[in-house]
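Input: one structure, supplied below.
For this view, one protein chain was removed and the others were kept in their places.
Now for chain A:
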Amino acid sequence: MMAASRELHGVQHQLETTPWRGPKRHYDILREGLIALLVVGVVVVGLASFLGSPDDPALTFKAWATDMPQDFYDTTVSELAGTSESATYGPPYNTGGTGQNLGPVNLQTAMGVRIPVDPATDFVITPLQSQAQPGDVSAALSRWAAATADQRTAWTTAYDNALNDPAAGGDPTKVASGDYGPVPTLASGLEAMAASGALDGILAAPGNFYSTDNTKQILFMGDGGYLDAAASATHLQGNQWGMMNETGSYPGQQWLAPFSFWYQLPFFNSEADSGLAATLTANGDIYIMAIVVVFTLVVMLLPFIPGLRELPRVLGLHRLVWRRYYRDGH
């Protein structure tokens, strides 16, 4: 019995490792390829002609400052105060945060600050300085420039706290009086500049002719609620399977389903302030990346993993693929 099994195994191995000597059939791979190209071409032209493709216009700072002026204003203050997401992000943009940890490992910090972004200067002060401003804004810029770092921090922190106080609720008209220096004027100056359309295009490379890097625009816009609200409305948030969704009714990156799946799980979407779920949520991206990398390596190295490489035989789908061969022997 054992000998027969060993012999069968040997024959199978020989069949798999030597040129096939059993029955063959004519098979014109080139003809098949040309037919495939024709069929795919017709299907693609049909889909493109009848269904088109998604292309929602890019959001602009002008629209943000016009449609959600208070959100733009509050975000600008948070950039000056260093409390925005970008200001507290950490590497590769700045040292405002430490990034995400995978247990004791922090790859984000290890790579250092490679793409320097200083939100207060890059998003607010430099754009305001890049063009002529009304008198009060010019004066505010001069006062900001002349102030020490400690003085700036005192002004911005006081105003950021007052603006986010429940009594004000983010509304600058309800902020209690205090020593906020030039901060309110700088914020309203940038809001006016954005509403006029002047901020779009200036953020990337103020004072330069060419600009090919949109990092600063993307970060600034992402700090506010405007981009976030637009993404929620189109079901593009991470916990809405947004990684594989698309605007309109078009298919998105469906192939990212094994990635997107993990973002739907409660422990990667926790509201907890402490504990394992809070840690996993705060460091969700790196944990999910690690899970996907391990999963990918397992699939890639399946041929070498005893047990798992026998899975296809157990699942039995091959019986469907080769049903005629098993039945008729050819």
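Keep in mind that, in the parts below, a contact is a pair of C-beta atoms (placed from the backbone, for glycine too) under 8 Å apart; a residue touches a chain by one contact, two chains touch by 3 or more; residues count from 1.
Heads up, the rule we're going with is that contacts and distances are computed from a predicted model.
Per its UniProt entry, the chain excluded from the display bears the name "Cytochrome bc1 complex cytochrome b subunit", taken from "Anaerobic glycerol-3-phosphate dehydrogenase subunit B", "3-oxoacyl-ACP synthase", "Cytochrome bc1 complex cytochrome b subunit" or "Oligopeptide ABC transporter permease protein".
Among A:Q151, A:T215 or A:S270, the one in contact with the hidden chain is A:T215.
One chain is missing from the display, and on chain A it is touched by residues 8-9, 11-13, 15-17, 19-20, 22-30, 32-33, 36-37, 39-41, 43-45, 47-49, 51-59, 91-92, 99-100, 107-108, 110-112, 114-115, 212-215, 218-219, 221-222, 227, 230-231, 236, 238, 242-243, 246-247, 250-251, 253-256, 283, 285-286, 288-289, 296, 299-304, 309-310, 312-313, 315, 317-318, 320-322, 324-326, 329-330.
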